[in-house]
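Take a look at the structure set out below.
Excluded from the complex is one protein chain; the other protein chains are retained at their positions.
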Amino acid sequence: MTGGKVNNSPRILVFSTEKISDPAIDMAGLLKLHYPPTVYTIPVPCSSSIKPRWILHALEQGFDGVFIAADGTDCPYGESCTEKTGQLMSVTQQLMKEKGIDPARLKMAAICSVCSEPFVKHVKSFAEYLSKSSN
Amino acid sequence: MKKKIGVYICHCGGNISDYVDVEKVRQAVEGDEGVILSKTTMFACADSNQKEMVDDIKDRELDGVVVASCSPKLHLLTFRAVVERAGLNKYNYVHANIREQVSWAHSDNKMGATEKAIQIVKAAIAKVRNTESLEPVIVEATNAVAVIGAGIAGMRAAIELAEAGSQVYLIEREFFVGGRVAQWDDLCLTEETGKELITRLYDQVMSQKKITLFTGAEVIENSGSVGNFNLKVKITPRHFKLRCTEETLQQAIDVCPVEVPDEFNFNITTRKAIYHNYPSEYPQLPAIDMKNCTRCGECEKVCPNIDFSQKTEYLNLKVGSILLATGFDPYEPKKGEFGYGEIDNVVTFPQFKRIVHYCDDKLVYKGKEIKNIAYIYCVGSRQVDGENKYCSRYCCTAIIHTAITVKKKYKGIHNYHFNRGIRTYGKAEVWYDESSRLGDIYLQSFEYDPPVVEKSGTQTIVRIKDMLTIDKEIEVVADLVVLVTGMVPRQDNSIGNLLKVPRGRDNFFNEIHMKLRPVETVIDGITIAGASQGPKNIMESINSGLAAATKSFSLVNSGELALEPTVAKVNLEACEWCGKCDEACPYNAFEKVETGGKFIAKVNSAVCKGCGMCLPVCPTNALDLIGLTDEDVESMIDALIPNI
Partner (left out) sequence: MSIQKQMKTLEYDVLVVGAGIAGGESALNLADLGYKVLLLEKELSIGGKMILLSKVFPTLDCAACITTPKVSEIARHPNITIFTGAEPQKILKKGSHRFEAVVLQKPRYVHVADCTGCQLCEEACPVSVTDEYQYGLVGRKAAYIPFSIASPRAAAIDIDNCTLCGACERACPTKCIDFTQTPEEFLVKIKSVVIATGFELFDPLKIPRYGYGKYKNVITSMQMERELAPTRPFNTVLRPGDGKMPDNIAYVLCTGSRDKSVGNPICSQICCMYSIKQAQLLMGALPMADITIYYLHIRAFGKGFNEFYVQAQDMGVEFIKGKVGKITGKENGNLVVRYEDIKAGTVKEAEHDMVVLSVGVLPNQGISGVFENEELQLDPFHFVNQVDLMASPAKTSIEGVFVAGTASGPMDIPDSILSGGAASAETTSYLRKESL
C-alpha cells in the first residue's frame, strides 16, 4: 500500500453529500460511533457530481480506497441521482481496471441523513477489506 | 493564489481540544504556503474572537480565512458573515470540520484524531488558496406560501402569514379542515372543545382575504426551488354545487345505500357515501366519497345540489416557500396486540374519545354499560422490540384528563392505569394529582414486562406485575380496555417523498438543528410545523406553527432572495456541444448557444442549483462547479495525503 498511515489503517477518502450523507457522518461523531481516523471526507452537493478523475486522482496519490456516501433516493436534486451515481461508479471502475487498479477499491452505498450506524459499518468493513487485500 | 491566509483553530471549550492537540495542529500548518497568521481560540464563534478576526483581517490584510471548528452546518454562515464584516468577500472563507468528524468521531484515539485534524486543516488551506470572490445570484421570490395541512398548526400558521402580508394557499387533503383536533372534543387546560377551537380558527382563515383554502386537494408535482416553487395541485370534487338545506341533505344521506366505516369516528360507527363529519363541520358543504359511491343516483333524486358532472381540477401555484403541517397518524395496534382486534372490548384511545363523545349519561360500548376501565399506556411508543423508540409526549396527560372527564361524567366508573411511569410534565402534573385524589388506581410495569390482556370466559382480564407493590401480580376485570396509542408519522408520506424532506430516526420530518433551526429543513424554503416534526400537544403545535410561519415569511417577504453563486460553469474552449449536460440537468439550466463559430453550452445561473450532476457526464471535461473545481478537489486530496 502507498501513503503514510496512522495506526496502520488504510486511508479512505469519502465523498459525502452536503445535505444527506454528511449530516449522517456528523451524527456518527455526535453519537461517538468510532471509526478509523484515516477516513477523510470531502463533501460535494450530490453524489452524482463526482468526477471519475477525482477518484482516480485520490487512488493514484495514495488513498487506499474511495467510498461514495451516496444520496440514494433521498437526493434533494431528483430521482435520477441513484442511476447517475451508479453510472459514474461503473465508468470509474472501468477506468480503474484499465489502469490496473483493483475496482473493489471504490465502494458506494446510499447513506441517508440519519444513517450514522450504517456509515460506520460500511467504512469499517471497507477498511478491513482494504487491509486484507493489501497483505 | 492567496498569499495572506489566516487560520483559526478552535478548542470548542474542550470539545475539540480534549481529543485533538490544537496547538500541534497550529504548529503543523503555520508554515504552509500562504499562511501568515495562525491562532488557536477557546471559542471561535464567541463575540470576542469574531471581533479579533475582523481586526486581524483588516490589520493583516488577509485574503483567505480558515476556521477549523465544528460542522459547517452550525457555523459556516457565522464565519462567512465575520469575513464579510471585515470587508473580505465571504467566498474567501473555508470551513474545516474538526469536531463532528474528528474530535468526537475519534475520541478513542487522540493521536489519530490530531493527525487527521492536521490533514483536514491543510486541505482547507489548500482550498482557500484557490478561492475567488463571488457575488450571489439574486432571484425574485414570490411572496406567497403554500401551507400543507389545515389542522391546528397549519391553520394558525396560515393566519399568521396572511396577517404578516403574504399570500397563502392552505391545502388540505381531506374534504374538511381541523385535522386531529376536530376529532378530539374535550381538551385539557381549556373549556373550549376541539370543534370550537377549529371553528374559531376557521372563521379567522375565512376572514383573511389573503388566504385561499383548498379542500380535497393534494400537491402532486413540484418543480423549482426556494423563492419559486411551482406546485401542481389536484382538487377532487365534492359533487355538491351549493350547500343544501338540512332537510334535503338528510334525505340524500338517508337514501344512500352505501355504508362504510366512518374514519372520523375511527371506525366505531359507519357513515354513508354522502357525508359530513358532524353537522357544523367546515367547510359547511358535504362531500361524496367517490371511492365508495355506487352511482345509484338515489341522492340526486332528493337533493337538487348534487352534481356528478364535477371533474377533478388541476391547479398550478407559484409560491416562495412551503410550510408542511401534515400532522400525525394515531398508532394502529397490530392484531392481537393487547387483544386488539381479537377481544371485542379492546379499543384505542382515539376510539375511546369518540365513544365518550357519543355517550351522554351512561358509558355504553357494544350494548354493555362500562364501569371498570383499564388503560394500557405506551401502546406503539417506547417500544422495546418495535421501531418506535420514542415517547409520544401527549398521551399520559391526555388519557389522565380523559379518565377524569369520564369519572365526572358517568356514575360508578373505576379507572385503572397500567402505565410505564407517568409523564405528565409541567403544569399537567395537576391532572395526575387530581386523578389520584379521585381514586384512580395506578399500576406500573417495566418496558420489557408489559401487562397482558386475556379473555377468561366472558370476562376480559388485564394482568400486571406491579412494580409499585413489589412486583405483586395484580388482575383487573375490565369492561373496557383502552389502548393508549401514541403518535406515529403519517403512513402516507407522499408529500414528504415529493418534496424530498428527510425524516429523522423516529421517521418524523427532521429539522436542521433542534435548537438553532428547529423549523427549517435541509431543503431550502421548506419549513415544518406541528406533529409532522414529532409528537406535540396543541399549544406546542401552535408555537411551532407560528415559528415556522416566521421563517417562511422571512424568506418571501422582501421579494428577492440571494442564492449561492456556486453554480456550474462552462469552459468555452473545451466545450464541443454534445448535449449530455443538458440531458443530465434536472433543472433545464443549459442552453445551446453559438459563439466563435461553434455551438457550446451556456448555464443559466438563476436556474442552476449547483447540484453538479452535469460534471461527470461531460466527455471533454468542460464543466466545473464554482467552488468545487478540479483544482479545488485535487489540491484537497493532495493535502489529505501527507508527504513521506
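In this document, chain identifiers A and B correspond to the written order of the chains, with residue numbering beginning at 1 in each.
Please note the rule applied: a residue touches a chain if its C-beta (ideal position, glycine included) is under 8 Å from a C-beta of that chain, and two chains touch if they have at least 3 such contacts.
Remember, predicted model here, so these are calculated numbers, not experimental data.
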Residue of B:268, B:547 or B:578 touching the missing chain in the full complex: B:547
Absent-chain contact - pick from B:3, B:200 or B:592: B:200
Per the touch definition above, residue among B:373, B:538 or B:640 touching the missing chain: B:538
Interface with the undisplayed chain - residues on subunit B: 11-15, 42-43, 45-48, 50, 70, 74-75, 78, 85, 156, 160, 163-165, 187, 189-190, 192, 197, 200-201, 381-382, 389-391, 393, 421-430, 433, 467-471, 504-506, 508, 514-516, 518-519, 533-535, 538-540, 542-544, 546-551, 554, 557
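Note that in this section only the chains that are shown with their structure count from here on.
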Geometric centre distance via CA averages, subunit B-subunit A, whole Å: 29
Residues on subunit B engaged by subunit A in the complex (per definition of touch): 71-73, 97, 99-109, 111-113, 115-116, 119-120, 123, 500, 502-505, 510, 522-523, 566, 584, 586, 609-613, 615-617, 621, 625, 628, 630, 633-634, 636-638, 640-642, 644
Complex contact set, residues of subunit A against subunit B: 3-4, 6-7, 11, 13, 19-20, 22-23, 25-30, 32-38, 40-46, 48-54, 57-58, 61-63, 74-78, 80-81, 84, 87-88, 91, 112-114
